[in-house]
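This report concerns only the one structure given below.
Missing here: one protein chain of the complex. Every other protein chain is in place.
Moving on, here comes chain A:
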Amino acid sequence: MLNLLIKDISIQLKTILFFLCFTIGSFIFLEVNVYMIIPILSAILLTVGSVGIEEKNNSEKLVLSLPLKRSTIVLSKYMSVMIYFGGGMLLAVLFGSLLVKIGIARVLKYVSFDDVILSLMITILYASLYLPIIFKLGYKQSRLYVFMMVMLPSMATLIISDYPDLTKKLVWLSYVPHKMLMFGVFLFLFMIYGISMFFSVRFYEKRDF
């Protein structure tokens, strides 16, 4: 599995370099919470990107002819999501702290616990949804679905705003202790991640190339 991770990183060195510049640029020029955006983007774009590079080079056949099980290939992608997230977060924290200290960051803010937790939640949710689609359909055919998923949060916000009662109905959540709520949400998300992994393995094992 480690070899697959090394392979994915090796074929994306240019993208990683771009991300490095993008992170610095975002801190200097954008008035957004970079600590959330960079880890999410690196997790999603690098995972999807590695699949895209495989497809562009027609290398999937090559990888599938290596002494590997298909399930290992799938699980390594799920693991790489976490590694890219961690790498993105580390990058954001390092550059963020430095640029805020120097005083050239647009938003003078250090990373918070909530930034890490929220971005991790969003990453897990996205990856759980798009990875099975990619493993079922391949990169080219799944691009539309991945794009639709990027639009999902704004669509969800619109739908929720149409139902003001919904937020009232969820008020009880504020009475649940914060730690317990976090634990519950994470448990739920990791369950989804596990289910997603299960379906991805099944889809990929059945696919013909």
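Keep this in mind: contacts are C-beta pairs under 8 Å (C-beta built on N, C-alpha and C of every residue); 3 or more make two chains touch, one makes a residue touch a chain; residues count from 1.
Definition applied: contacts and distances are computed from a predicted model.
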- Task: Given the options "NADH dehydrogenase subunit H", "Cell division protein FtsW", "Rod shape-determining protein MreD" or "Sodium ABC transporter ATP-binding protein", say which is the protein name UniProt records for the missing chain.
- Result: "Sodium ABC transporter ATP-binding protein"
- Task: Write down which of A:L66, A:L90, A:I104 or A:I195 is the residue touching the left-out chain.
- Result: A:L66
- Absent-chain interface as seen on chain A, which is shown: 3, 6-7, 10-11, 14, 53, 56-59, 61-62, 64-69, 206, 208-209
